[in-house]
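Everything below concerns the one structure shown next.
Below, a portion of the complex is reproduced, with chain positions unchanged.
Note that the chains take the letters A, B and C in the order they are written out, and that residue 1 is the start of every chain.
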Amino acid sequence: MKAAVLREYRAPLSLEDRPEPACPPDGVVLRVLACGVCRSDWHGWTGEHPRVKPGSVGGHEFCGEVVEAGPQSGWTTGDVLVAPFLLGCGHCPACRSGVEHTCPDMIYPGLGTDGAFAEYVAVPRGHNLHRLPESLDPVTAAGLGCRVMTAWHGLTDRAALVPGEWLVVHGAGGVGLAAVIVGRAMGARVVAVDVVPEKLDFARAHGAEAVVDARDADAVAQVREITGGGAHVSVEAAGIEPTLNASIATLRPLGRHVQCGMPIGHTARMQIDLNGVFMKNLALYG
Amino acid sequence: MKAAVLREYRAPLSLEDRPEPACPPDGVVLRVLACGVCRSDWHGWTGEHPRVKPGSVGGHEFCGEVVEAGPQSGWTTGDVLVAPFLLGCGHCPACRSGVEHTCPDMIYPGLGTDGAFAEYVAVPRGHNLHRLPESLDPVTAAGLGCRVMTAWHGLTDRAALVPGEWLVVHGAGGVGLAAVIVGRAMGARVVAVDVVPEKLDFARAHGAEAVVDARDADAVAQVREITGGGAHVSVEAAGIEPTLNASIATLRPLGRHVQCGMPIGHTARMQIDLNGVFMKNLALYG
Amino acid sequence: MKAAVLREYRAPLSLEDRPEPACPPDGVVLRVLACGVCRSDWHGWTGEHPRVKPGSVGGHEFCGEVVEAGPQSGWTTGDVLVAPFLLGCGHCPACRSGVEHTCPDMIYPGLGTDGAFAEYVAVPRGHNLHRLPESLDPVTAAGLGCRVMTAWHGLTDRAALVPGEWLVVHGAGGVGLAAVIVGRAMGARVVAVDVVPEKLDFARAHGAEAVVDARDADAVAQVREITGGGAHVSVEAAGIEPTLNASIATLRPLGRHVQCGMPIGHTARMQIDLNGVFMKNLALYG
């Protein structure tokens, strides 16, 4: 099969022939129908992601059709499935108590094992997979595996966004746009912040009631003006220090910040305005 | 009356004669029965607290007996009262919805107006005061106004500590010891961390099941070992960068950090391990 | 002024001339712009409401324009305001902690004092009132004071409805339709149940994805089929025993029931399927 292989950090991927993957007993081999590209792929490509090494195949938000199904997988050839980007083991205390995203024995296709930048991908631990409803096409569905579920989890389980609240999204890329769409569907009023005018237009077209160019000197003041004193919930979707501090600055007292952008490599440690967090009684969710 | 006045930052307070304070119409004048000393007083004394200026009288966790009561205060001469360190206005949306600690029009006796390092203190907004139950002596009660209520609020409303969980307290001073005592009363298992052996002994005598000397090279590892992989809840009670990062390091996945120590002045911004916050799905509460 | 006075239970209201009401010092006199009619009015009219006596004027969900403002009201002549149906005192512990709906010293215009079935209505305790935004006309706004806020409070603060969940609404009258609209705006999928086809059509036009005629012998089974095993949240909006038990029967395990219909008079006590509540681990919110 064809696969896009990382041979050298920060160099174009190499399109190569590879053997098709073997089918895990508890999983499936999927013919890839769609696969997203995410900032975590970029972190792997730059060499900052600890689990991504030369020779590996990326691609972690995908959906595909089962071409081979392991005997304990629970699936059948022909099923069209979507995968989350993290595959919990299914039997540890974390997996048994509904917090499988903290499983200590996680498998990450595309960020540790070979992923879906290829014609076929092997996915073990089939209990993590879900069948696509007929109303959902594969290209749209692929985003569910990483960006949408990250935004959803952040806005529901973490920030507990309530309808009518103001949500500000810092960074209108993949997960940021997902947060705009999910936030709007949850009944929030959404402000998007970015440095690229086209992204802001796109965010507005997908549910943002207002947009702010982060390059404006008074960008924070604009958000505070629009939201009547600061947003209730803020999503950081870039994973960098200026955006995180902008998020803290644009929240009102008791506001909730959700860190959706991944702090990694040279951004693993950040200098943040902890006085702002303290004085405004904010909550920061990782 | 006698009062201990701040004349110069980082110099001994000056014991002076002052006129007794006037009684506010909605408040009282208290004869001070007891007043605590807190790290916020120290921040004022060093010049790092923005509201504390030379000429002021500190003292913000106190209790006293009413010697004069304003007509709209709701109190009577002779009542023995305790005050919280922040006096909400009582009629703004924050005060009306149970989050008076975010009142935009707060009055802080001892950290902005004259406080209780004096024989008498004026306290406006009498609806914030509470009568002492007979079972509580003034010296014990004084701590309720700042350290105990900070620890209580952090462990209940913010971290939602559940009995049986592991609580680690970084810094066994005023608010830290209060967190040890409150956490134990809530049914948690408590580990105290500090650099002063006498404080650790005191913490153990007040409910800590284990103590760790933060000067040990493997202090974090010790806490993780004792708590079986990290605490569920961590209280930072020093307001400095190393303690904050130790708190992040000693939490297990999904752990909750409560920032009780005030980040101010040269510690207003801190460089924190955001990768740890993100990868372990922590919550940080300001 | 003209007012519709209750002279005899279950008899037409009497249209009479009355003196205009005096203005309370802490409140206003409103010229009534709109006033809803609610099942609580009906309970008063039948004699089942303990606070409603002959000689009184009903009308508890209204909005109006200030024609006279008390000195401590905070309002000015000409302000257009909407009132909640319960006026908390503003200074008791309940009112100070954000649960003013449990104030022990509540005033209920129209259900205890004279209400808005009249040209003018006096409203004390002006801090409970809110200015109408320009985008909201008085007729629409009037519903906010009882039916919409009841539905909102039930679905947010009580049931904590999450987007994507199934909501079943039993009774498509005032508060029921409000629950359909609010639930839909919160991102829920809504099923409406009633015995009147016109109401079901109206509910469908206002956001219900499916409707069920409660007169069908298999109405409960229909709801369970539509919702894939029972709804996550159910609203009872009639205040009667069959609807309450239908609500219990149409919930899935861990479902949450919200009692929006008022149990009063001959429906004050109801025989309910407590085994269903127990076996399915339901929550019932009053």
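The working rule: contacts are C-beta pairs under 8 Å (C-beta built on N, C-alpha and C of every residue); 3 or more make two chains touch, one makes a residue touch a chain.
What you see is a predicted model, and the numbers here were worked out from it, not measured in a lab.
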Every chain here is the same sequence and 3 are shown, so how many copies does the full assembly contain in this file?
4
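Definition applied: only the chains that are shown with their structure count from here on.
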If CA atoms of chain A are superposed on chain C, the rotation in degrees (nearest 5) amounts to 180
Would you mind working out whether chain A and chain B touch using mostly the same residue numbers, over half shared, or mostly different ones?
same
Measuring from the mean C-alpha position of chain B to the mean C-alpha position of chain C, what distance in angstrom results?
42
Centre-to-centre distance between chain B and chain A (centres being mean Cα positions), rounded to whole Å
38
Can you tell me which residues of chain A touch two or more of the remaining chains?
none
In the complex with chain B, residue positions of chain A that touch it
94, 99, 101-102, 158, 244, 253-254, 259, 262-264, 267-286
Which part of chain A faces chain C closely enough to touch in the complex?
156, 162-163, 185-187
Taking the touch rule as given, give the residues of chain B at its contact with chain C in the complex, in rising order.
90-91, 95-100, 127
